[in-house]
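Pasting a structure here, questions to come.
With one protein chain withheld, the remaining protein chains of the complex are depicted in position.
And then chain A:
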Amino acid sequence: MTNKPIAAAAVSLLALGLALGVTPAAAARMDATIGMQLEPPNLDPTGGAAAAIDEVVYANVFEGLTRFGADGSILPALAKSWEISDDGLTYTFMLNEGVKFHDGTDFDAEDVKFSLDRARADDSTNAQKALFADIASVDVVDPATVKVTLSKPNGSFLFNMAWGDAVIVAPESAADNAAKPVGTGPFKLNEWVKGDRVELGRYDGYWGTPVKLDKVTFKFISDPTAAFAAMMADDIDAYPTFPAPENLVQFESDPRFEVIIGSSEGETILAMNNKQAPLDNVKVRQAVAHAIDRQAIIDGAMFGYGTPIGTHFAPHNPAYVDLTAQSAYDPEKSKALLAEAGVSDLTLSLKLPPPSYARRGGEIIAAQLRDVGIETEITNVEWAQWLDDVFKAKNFDLTIVSHTEPMDIGIYGRDDYYFQYGDADFKAIMADLDKATDPAKRTELMQAAQKKIADDYVNGYLFQLARTGVSNAKLKGIWPNSPTQANDMTGVYWED
């Protein structure tokens, strides 16, 4: 007797499996499921630094005055155009009209004023508050025009306004955006099953070009093996930042999939504690830099994906200078420099956060340093521990981190930043850059800044992190590069 219900259940399971396995071959699919490694802690891009927040909501749910294009250019978004005064202090934004938030409320200049004032307020919890530091006032001219006055010229102001941290939110809903995001984007939140997925649905009241998908599901699969299985079983359609580069070969050999290799904004560096003896000596830092064989790290830790860098700047940026030769792999020179500095029997601590670029790269670097006579003590740390011990307490000699914010060379001018550079000449270059609005002048200054930190051997510059992803071969329009941490789904569609 007891066998019957079990048998019945087994049969119905089987039938269900068959039913699910057969997909109707009718019209083009209107939904896509995207895999992501980390779940966003909340969905408010103005209240947290987690990359996963922007990876779900940027351009999909929330929009700013300006936005990043796929190639990293700055495009109009909620502001259809703008005028900049001759002294570079006043930005007048002409806003798109007829824009509505997902809750049906109208978007106008008041919302812009509210959002910018909120981000720069004293009690603001915006993780990138520095983006708004130069704003002196925000004035509503009329519902479709807003005037932003800066306290000093800032050549990167339009760039700053394109960040996910600078999106426009509504006063009615801003406080609840963490769990119930309300933006002006082409997708609205359908459901967030915590720990599993976020479902976005097309917003019919969208003001701009309509999107091609009805539904986008972001599914959170942290384990690389599970992510591989999910792709293989067609449970997910794309995984734009695939966590295990070693599996990409298998995807490449399968015609169902397309492997997407692009660049990211992640400068991966061997950071050095510039105030800790003997690393306060530029010769010792130079010796460390020459001891590193970048290609060996890219091949050994990243399976060949990554571009060598010689300074803290993205190689795909037009203003990039290739300075890799200045710190080329040269163990003999490294030994000579150490002897010159009078350093022998050197043991340095090397603290490694969880990502594989750090854990795998760290072991290779340790071996390379040993070849020139520098011993390392490797400690594996969690991110929270890294933030406490390395970032805040500066209790380290060496560490490996990828700095994923776009255009973040400015961190070298911060006095209390973890690698403790804060050089006065560098700060002067940054101050000039802030004031410059002429593109040629800006390029010149950005190049000067890149050279300055390379000359001072502030950190060991390893490689630009590649963005390695995989998608169903029929799913088109996924950004290959990530000019900002985003999965812009607005142009994604199914072929056929």
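Methods note: a contact is a pair of C-beta atoms (placed from the backbone, for glycine too) under 8 Å apart; a residue touches a chain by one contact, two chains touch by 3 or more; residues count from 1.
To be clear about the criterion, contacts and distances are computed from a predicted model.
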item	value
Hidden subunit of the complex - UniProt protein name among "MoaD/ThiS family protein", "GTPase, G3E family", "Peptide/nickel transport system permease protein" or "NADH-quinone oxidoreductase subunit D"	"Peptide/nickel transport system permease protein"
Option from A:49, A:296, A:336 or A:364 whose C-beta touches the chain left out	A:49
Listed residues A:128, A:173 or A:349, member touching the removed chain	A:128
Residue in contact with the excluded chain [from A:149, A:173, A:356 or A:385]	A:385
Residue, one of A:31, A:110, A:172 or A:196, that touches the chain absent here	A:196
Residues of chain A in contact with the chain not shown	12-14, 16-17, 21, 39, 41-42, 48-50, 122-130, 178-179, 193-197, 219-223, 225-226, 229-230, 232-233, 235, 382-385, 387-389, 391-392, 401, 403, 405, 408, 411, 416, 418
